[in-house]
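Down below is the structure, laid out as structure tokens.
For this view, one protein chain was removed and the others were kept in their places.
A, B and C label the chains in the order they appear, each numbered from 1.
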Amino acid sequence: MRFHEFSFRARYGETDQMGVVYHGNYAQYLEMGRVEWLRTLGISYRDMEENGTMLPVIHLQIDYKKSAKYDDMLTIRTMLKKRPLVKIEFDYEIYNESRELLVEANTVLAFIDVATGKPVKCPDYILEKLKD
Amino acid sequence: MRFHEFSFRARYGETDQMGVVYHGNYAQYLEMGRVEWLRTLGISYRDMEENGTMLPVIHLQIDYKKSAKYDDMLTIRTMLKKRPLVKIEFDYEIYNESRELLVEANTVLAFIDVATGKPVKCPDYILEKLKD
Amino acid sequence: MRFHEFSFRARYGETDQMGVVYHGNYAQYLEMGRVEWLRTLGISYRDMEENGTMLPVIHLQIDYKKSAKYDDMLTIRTMLKKRPLVKIEFDYEIYNESRELLVEANTVLAFIDVATGKPVKCPDYILEKLKD
Partner (left out) sequence: MRFHEFSFRARYGETDQMGVVYHGNYAQYLEMGRVEWLRTLGISYRDMEENGTMLPVIHLQIDYKKSAKYDDMLTIRTMLKKRPLVKIEFDYEIYNESRELLVEANTVLAFIDVATGKPVKCPDYILEKLKD
């Protein structure tokens, strides 16, 4: 299960006066992509954070190829780049309904202990799930 | 010091495809208005929250008269409605550079103890400041 | 078909440092509610705007009863208040998975001709759909 697809509609409030989705709003789309990827593995990011490990984004990169429009049904494809250690890296692609590629993106997130604020290793129960 | 004015520019990312500021973004404008009103009184909302009292919004009402456009220099006028007890109520007006009234709004916020999640009275040091 | 329910998850980026969904983000939730209500009637708001009628919000009112948390599966219930003329009015309720009422809200929107910026009557094809 190294990739996952999730679909959602672009909201009116996410557009800007160019008549397309504001480029900054894609960060939330990527967040939905990786959270739903985790959920498919049986992992709740919410539980993970409540259990003391958080995953702040430390690197974000987005290349915009084509615009998303209001009410477009978008599909985000989330791909784990490699087995996580103290960081976890994802590649993303976002498509519209005509399967045109709108965006290519990459994020790196760090596993951080909520209590200490220090980097930690990827929890074992996540590594276990990734074996499958 | 029952009212206060604060100015700021509308951001591109705050517009929507109607070519005006998205109506939902005014909630952040009102938040800036009351925070800057507090700062003028010598009160930091950040310190207040760190000291154990938070102020969630429990009622929000906005009437939209005229649109704000990208890059407009907007002025928000924040007015304390009455002496706060367990709640604090503000009226707001937002103007553009031509002093046209764009928005009339009202919010009610509750004083809540961060530790217990229970309602509390307005802290004395705020009531003191309001005497002046 | 005077009411409609639609469900979606609260995003991480929609929370604030109180650990709950930021109150200003509910405006987008209400927008999703009424757009999906229209879609159920066979009406696309996107098409409507492309065909020359837009629906800016002129009044927004929200009462916050209980907080929504990150990753909560929220359900918005959208109810048409009365037969629209030059304005259309909706009531909303938002529930969490335990069917606790989080928010009660109301919006009034005006039918506006995109070309002239002037108020117009609710298009006939919408009134037709509302008869059913």
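We take it that a contact is a pair of C-beta atoms (placed from the backbone, for glycine too) under 8 Å apart; a residue touches a chain by one contact, two chains touch by 3 or more.
If you're wondering where the values come from, they're calculated on a predicted model, not measured in any experiment.
Asks: Just the residue numbers, please: which parts of chain B touch the chain that's not shown?
Replies: Residues 11-14, 27-28, 31-32, 35, 44-46, 69-71 of chain B touch the chain absent from view.
Asks: By the contact definition given up top, give the residues of chain A that touch the hidden chain.
Replies: Residues in contact with the chain left out: 18, 20, 22-28, 31, 54, 56-64, 67.
Asks: Touching the missing chain, which residues of chain C?
Replies: 12-13, 15-20, 22, 24-25, 70
Note that in this section only the chains that are shown with their structure count from here on.
Asks: Can you name the chain whose C-alpha mean lies closest to the mean of all the C-alpha atoms?
Replies: If one averages C-alpha positions chain by chain, the most central is C.
Asks: Rounded to a whole Å, what is the gap between the Cα centroids of chain B and chain C?
Replies: 24
Asks: If you average the Cα atoms of chain A and of chain B to get two centres, how far apart are those centres in Å?
Replies: Chain centres of chain A and chain B, defined by C-alpha means, are spaced 33 Å apart.
Asks: Could you say which residues in chain C touch two or more other chains, in rising order?
Replies: 27-28, 31 - these are the residues of chain C that touch more than one other chain.
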